[in-house]
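A short write-up of the structure that comes next.
A single protein chain has been omitted from the complex, and every remaining protein chain is retained in its original position.
As written, the chain order gives the labels A, B and C, with residue 1 at the start of each chain.
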Amino acid sequence: MSQIKYIAGKEPHANETRVIFKNVDRESWDPSIETYLQDGGYDQQKKAFQMEPGEITAEVKTAGLRGRGGAGFPAGLKWSFLPPNNDKPVYLICNADESEPGTFKDRYIIHQDPHQLIEGMAISCFAVGANLAYIYIREEFPEGAQILETAIAEAHRKGFLGKDILGTGFELEIYVHRGAGAYICGEETGLIESLEGKRPYPRIKPPYFPAAMGLYLCPTIVNNVETLCHVKHIIGMGGENWSKTGTPNNTGTRILCVSGDVEKPGYFEVQVGKVTLGELINDMCGGLKAGRKLKAVIPGGSSAKVLRADETFKLGKDDDAKEISIWDIPMDFDTLAACGSMAGSGGVIIMDDSRSMSWVINNLNNFYAHESCGQCTPCREGSLWMKKITDRVVAGKAAPSDIDQLDAVARNIDGRTICAFGEAASWPTESFVAKFRDELIADTNPELEDAFVNAEALTAAANLK
Amino acid sequence: MAIVVDRPKLKWWEHLYLPALAKGLRITLGHFFKMLRGNTKVTMQYPEEKWDANLPDHYRGAPALVTDEQERERCVACQLCEFICPPRAITIKPEEIPSDDKWAKVEKRPKVFDIDMIRCIYCGFCEEVCPEQAIYLRKDYAITGTSREEMVHDKEKLYEIGGVRVGLVNKWNALK
Amino acid sequence: MSDEKPDLVDVQIDGEWHQFPKGTRMIEACRQASVEVPHYCYHPKLTSPGNCRMCLVEMGMPPRPHPGEATPEADENGHLPISWMPRPVIACANTVAPNMGIRTNSELTEDCREGVMELLLANHPLDCPICDQAGECTLQEFSVEHGQGESHFREQKVKKPKNVDVGPRIRLDDERCIMCSRCVRFTDEIADDPVLGFTDRGSHTVLTVYPGKELANNYSLNTVDICPVGALTSNDFRFQMRVWFMKEVKTIDVNCATGSNITVYQREGQIYRITPRQNNDVNSDWMPDSHRLNFHWINGEDRLTDPMVKEGNSHRITSWQEALATTADKLAGIEGSEIAVIASASMTNEELLMVNRLVKHLNVGHVDTVPREGENDNYLVAADRNPNTNGVKLVLGLDNPGSQLDAIKKGIKEGRIKALLCLQENLVDDAGFDGETLDKLDFFLTAHPIANPTADFADVVLPGGCWAEKSGTMINVAGRLQRLNKVIDGPGQTLEPWEVVRDLIQVTGGGNGIYSALDIFKQLTEEISEFSGLTWGRIGDLGLPLIETGKTIPLLEREKERITQGLIVG
Partner (left out) sequence: MALEVPSELEKEIDDRITHYPVSRRSAVLPVLHALQHHFGFISEDSVEWAAAKLELEPIKVLEVVTFYPGFRQSAPGKYHIRVCRTLSCAMAGSYELMDSICKKAEIDRSGVTHHDPIAVSNDGKFSIEFAECLASCGTGPVCLVEDDFHEAVTDVDALLSQYK
């Protein structure tokens, strides 16, 4: 990899291991298929198409690839959920609806290296037996959608897509499907409903597990952009070899997107678990802004529970137990889960001591209230309620008891909704109330407590008619 | 068993009745002078005068409908009072408020609201059950009439007795 | 246990073990075990979107041992221990599994219900005193059972459109809507008229009818029935009467041969509302609007309340005695062969048996009923708009009802028929008789609930009770015997039609010992083999299959199809 030159000022950090992002910011690189082919592009597809589909799935399983979309579910296992004696068509959908606040990795893959994704998808389709695949790309990436369509057309011309690919008789069409600005379309069943032309209301599971009853009620695999790209590299390196990067059960590389109060926010492809949060912030992002101290970190996209800077975390069991500070958290799935948060989609949001936590949680609650699809009761009513409470907290019109109510509303949503949006919307509030309770209460006005008890006085105070 | 009461046997001066007359006049004159000094109570001129001022706050007189400070009929014809009324004295016929009415957003009001005061037992259940704070027992206690029809208080009469009652009704509290 | 019946699974509900067929939804299993699971969006005749989250229950399965761990052991009854799941599940879309445990009374379940109730009420306008649904509103009911009793909501509620006309018969209040989507699913899946939908999203989601369109199909009022709150209300019933004042009577619809099962709501002799009553062999849970709303005439101005006899050109109110005596006088001089009887296929089997008696007693020459044919709407409205044509065939013995009408007309015109007894029919409007023909008769009697044009020509007019004022049985299009029950008393001197016919028999010299419609039914069971062994009690609220007609009800057939596909519970 040493021969690859990157654009000046955008060179990867020494801690990085660039696999997926190998070509991002590469000097004299463009998204055309010619460039891609000169760099050994589509070799892995050729290799994979010589294999049995089952072998590919086995390799992905061996590699231990965990989904990069947010839940971290093993991709190989997901594929193996396809019904064994299936006579319906199988579909593969690439989830490029990157909409988790704090995450911005897929846009670079799509914009700069679209063929990597197409190759990864072609291999995955071959593995699961899908002849029709869609890339569900968010509407806010208009350029990305065009780049992908151009790339698909190129791949078609070169015979990597279409009928009888590489002489194997395998047929595959990939189409780009643009969303229209809804976070819920990142949820796989919501995405499927959207792709079916309906309101993207997530489906109930059971019975609508996509692997059995997905798009058009046929078996469907939905994977994230980054996950599908990894499939190409797993074939290239072999599952066993691939799994040697990263740490056990948290294999491979993944892209961490850092935003917020650091000197140099950006994206970093690192081996999972090999970089700690401290290294990420201080070494790779140039540390916090001058004179500022770390206050809080959201480690895996806005839905992940917040970590407080002065927290300590107990890891391991019994004798192996050790206590670590926030700086020492390795950025992998299992450790972050053990710390009470999650690796999610890899979006790390850093907040320094200049930030008001009331303002931060209000901003997030605004997002979730806006994005709730409104299908099921808890999230529909609860997300707006939480927003309204934090609106008042920020405006200084809340009483201390409102903070308890805020937490109660979040707990009323958590675990009781159709899809994971319920958790996504309630976890930030739950964690901010748990960890920054004093600060939130400090933003309230105890004198208002009486006013709320006396609704008549409140109405008068609010000048309501 | 009958009780026999013996008549008192009167003395001769008692037969004259003059001492009794004098005794009576003495009392009357005593009251007369007390009255001149302002030391006596005078009989209330009922029915021109009434007891209202002396009635306790919880007194349960005739039920009546009230309007709010904006002259809105508080009653929305939910018919709960009709339901709860033990002697079934209340009859309500609801109607939709026309869309051009100032209070069209309330949607519903009583078209007919009758309370049969011959039946009413002044129990106060109607006041207690009313979710809109629209019906109250006022202090009127002498409900009279010369026919059964007159004893049925219609909507107009009920508002006449009831008058205006200020204060918040939950329904119109934007926070409820 | 489960070895003996392989299609049954053992399920523990609130600590007690039950057995249910495989594939039973948890909510239905609980219902069968007499445990109520509160719900809003779930409806057995519609698909389950699982969106209200009210039916969340605690669920558990036998523990799955890790490799090396001991497998769980069954107790003496063959039941495995249950490890309870930390997350609640919805009971409406999940099916039972062997050795599953369901807790509907646990802390977690109660907490979920309380939480969902609070959120449902957060933006709900608490205008129950105005709302027509009050008293039969599941939001009210479950809020009493599972709610907190006080609101913690300190925010401004979301404002949405109120009092929206979504169709000619329906008003929508969006603030009351809890987005259960039952109405949307009904219009999509059952009425095939998808005009309703949700617009906007999140807490601002609004139920809308597409601009410029109307929810106007003939089944639209069913959406009002299935709306669990007062979001959709019926214009016809709106603000007419609170539900707690009304008495409910189970009976059947008489507007067509389907005989939809209905509940009639009345207060003090006035009918306010009719709703469909579940009968999975007749009308499922639905009924057409046209039938549902066809009752206002019962309390209408032109009801006949007293017997009348014709004097000169006008009718005079009289007593039953005089009306019947007049009839006897007139009929005395007329031969049986010169008499025609036109009965009605809207009469009950009991009434038709009495008509049969009258016909035999007078030795009547011509008997018929008036057929009413319309279009089968391919849902619930049968082509035959008479409710008891099958009864006419079976009890009155007419093989081809309506075939004699022309002959009767001709006979009257030619003077061969001198007397006509018209029972519960409107010959002028519905059978093509004209005044000229009817004037030729020496004697013309009509018995009917309303003063129709036919009555103008009658010598004797008798007030016969309508369907809501009588009891009896009818046979629907598919051959099902169903009970018609009396809802209210007829106005004035009205008698039930069987009494009218009985009195006609008595006054013309026939005698019988019949004192109730039930007596007639007893005679039916003795005289007609199909009825043998039956009682009104045995027919019950849902009726019994009586004869084979080879006809089906289209909506039911589609519903059966959807049940086999597993889309709905049914």
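Details
Everything that follows uses one rule, which is that contacts are C-beta pairs under 8 Å (C-beta built on N, C-alpha and C of every residue); 3 or more make two chains touch, one makes a residue touch a chain.
Just so you know, these numbers come straight off a predicted model, no measurement behind them.
Shown chains touched by the undisplayed chain in the intact complex: A, C. The residue from A:Glu140, A:Asp328 or A:Asp391 that touches the chain not shown here is A:Glu140. For the chain left out of this panel, the touching residue among A:Tyr36, A:Trp79 or A:Phe104 is A:Phe104. Of the listed positions A:Asn95, A:Ser194, A:Ser341 or A:Asn412, the one in contact with the omitted chain in the full complex is A:Ser194. Considering the full assembly, A:Val258 is the residue among A:Val258, A:Leu307 or A:Val433 that touches the omitted chain. Only one of A:Ser80, A:Asn366, A:Ser401 or A:Asn445 touches the absent chain when the whole complex is considered: A:Asn366.
Among the residues C:Cys41, C:Leu139 or C:Val195, only C:Val195 touches the chain that is left out of the figure.
Of the residues in chain A, those that touch the hidden partner chain are 89, 98-104, 106-107, 132, 138-143, 175, 177-183, 194-200, 215-216, 257-261, 265-267, 298, 302, 347, 349, 351, 355, 360, 363-364, 366-367, 370-371, 373. Interface with the hidden chain, as seen from chain C, comprises residues 194-201, 204, 208-211, 213.
Throughout what follows, only the chains that are shown with their structure count from here on.
One inter-chain figure worth recording: chain B and chain C are separated by 49 Å, centre to centre, where each centre is the mean of the chain's CA atoms.
In this assembly, the C-alpha centroid of chain A lies 53 Å from the C-alpha centroid of chain C. If each chain is reduced to the centroid of its CA atoms, chain A and chain B end up 72 Å from each other.
For chain B, the set of residues touching two or more other chains reads 170, 174-176.
Within chain C, residues 153-156 each touch two or more of the remaining chains. Residues of chain C that touch chain A in their complex: 48-54, 56, 86-88, 90, 93-94, 112, 115-116, 118-120, 122-123, 152-156, 158, 178-179, 198, 200-205. Residues of chain B touching chain C in their complex: 76-80, 82-83, 94-96, 99, 105-108, 131-132, 170-171, 174-176.
Residues 125-130, 134, 151, 153-157, 162-163, 238-240, 242, 244-245 of chain C are the ones that touch chain B when the two sit in their complex.
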